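Encoded as structure tokens, here's the structure I'll be asking about.
Omission of a single protein chain aside, the complex is shown with its protein chains in their original locations.
And then chain A:
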Amino acid sequence: MSAPKTLYDKIWDAHVVSEDADGTCLLYIDRHLVHEVTSPQAFEGLRLTGRKVRCPEKTIAVPDHNVPTTEGRETHIDNEESRIQVEALDKNAKDFGINYYPVTDIRQGIVHIVGPEQGWTLPGMTVVCGDSHTATHGAFGALAHGIGTSEVEHVLATQTLIQKKSKNMKVEITGKLKPGVTAKDITLAVIGLTGTAGGTGHVIEYCGEAIRALSMEGRMTVCNMAIEGGARAGLIAPDETTFDYVRGRAHAPKGAQWEAALNWWKTLFTDDGAHFDKVVTIRGEDIEPVVTWGTSPEDVLPISAVVPAPEDFTGGKVEAAKRALDYMGLTPGQKLTDIAIDTVFIGSCTNGRIEDLRAAAEIVKGKKIKDGMRAMVVPGSGLVRHQAEEEGIAQIFIDAGFEWRLAGCSMCLAMNPDQLGEYERCASTSNRNFEGRQGYKGRTHLVSPAMAAAAALTGHLTDVREMM
């Protein structure tokens, strides 16, 4: 009998095209997702060398990073550089014959929301994209990770990547979550514990009762931020929740192929006794709604805590904490719930799915946002937007004073006009609180959609449990 394997081992083994003596492998890529920012130079490289896209049918492109989220964008994008990038993607998609969802298509949205929604992402696949949050697709039990533009060109030309295998890491969330605690709180709590380099060199498999209980939307939120934990990828073994989500989607297998696929997918789990190089266990009951206070996603604290002092840390983190407190304009000892908020952003590949919008709407329903607050909801795709409108969720946000936008990455990375002004402070459902991430000198506090909604109503960081 062969040695017990992890889920990662199984997917890896199924995709090795060739292996050199030193362990360097050529890994086959099943799905390649492409967006406008990290691909122009790769397509240019193909043209310069006279190469073609090897598998256009496995390549899917959508503009998301640059696109405005306001009406009229189908006909005109004001920012010239953004427009050129989007037009370059239009042209490249056409010239190379790849699958494409332009802004005029209701299925357009953030690449990591569109892939699963359209059934491109399936269990056991290898999925790459020139974007670090490709980790999202790991929620399906697919090995998914971000790559640079040189690797984008490599995959376009060869449908493979040159890779060495990472180590196996297990993150187990036992038991049940308490009310008001969400997938976002899980993933932030893990990074708070292990640090932004805690997963470096590893692929994380998330498991345990609390993970099993999550919907696909929640699982995508957890895996999305595996990259902030430093991991190459995050994975969750597929189960009935996964199969129910995938079944019937546009590009999911049908009929006899569905049955064959399902048979294989059901073998995609970590065998008893398989070896993990690193194991982290957190009790679900111990996780509180969390927020970030600093400028690294590892700067995580429960909402009930106070702003830390630099001397609470050791090593290089002391200086980093000093710099972060200065940048964020915070004082050690200050209660997190006393931090006033100017802007609320609900959206992104982390939290721009229908379940995220439902959770936020639940808190907002029948109430108004704080006077002077700028609050926006940016659905992750045109289809999420449409569904939210059908369910009456859009109207709840609009009635409360939120801006209801078109789909895109928006203020998560602020490449389009949705940006923070200097010193503006934002409760954001996105994934990074780096300096300048949401706008020059802008200040970001990462939270769950429900926590963001609560802050929009009160005007300060708020424990959502007090509003439930």
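Assume a residue touches a chain if its C-beta (ideal position, glycine included) is under 8 Å from a C-beta of that chain, and two chains touch if they have at least 3 such contacts; residues count from 1.
By definition in this document, contacts and distances are computed from a predicted model.
The chain absent from the displayed complex carries the UniProt protein name "3-isopropylmalate dehydratase small subunit", chosen from "Spermidine putrescine ABC transporter", "Menaquinol oxidoreductase", "3-isopropylmalate dehydratase small subunit" or "Sigma-B regulation protein RsbU (Phosphoserine phosphatase)". Checked against the hidden chain, the listed residues A:Q108, A:Q159 or A:T242 yield one contact partner: A:Q159. Which of A:D13, A:E209, A:E319 or A:E466 touches the hidden chain is settled by the complete complex: it is A:E319. The chain that is not drawn here is touched, among residues A:G148, A:G248, A:G329 or A:G392, by A:G148. Within the complete assembly, A:P40 is the residue of A:P40, A:P56 or A:G401 that touches the hidden chain. Contact between chain A and the unshown chain involves residues 14, 17-18, 20, 22, 24, 26, 28, 30, 37-38, 40-41, 44, 49, 51, 54, 58, 65-66, 79, 81-82, 84-85, 88, 122, 124-125, 130-132, 134, 145-151, 153-154, 157-160, 162, 164, 196-197, 200-201, 230-232, 252-253, 257-258, 260-261, 264, 296, 298, 315-317, 319-320, 323, 413-415, 432, 434-437, 440.
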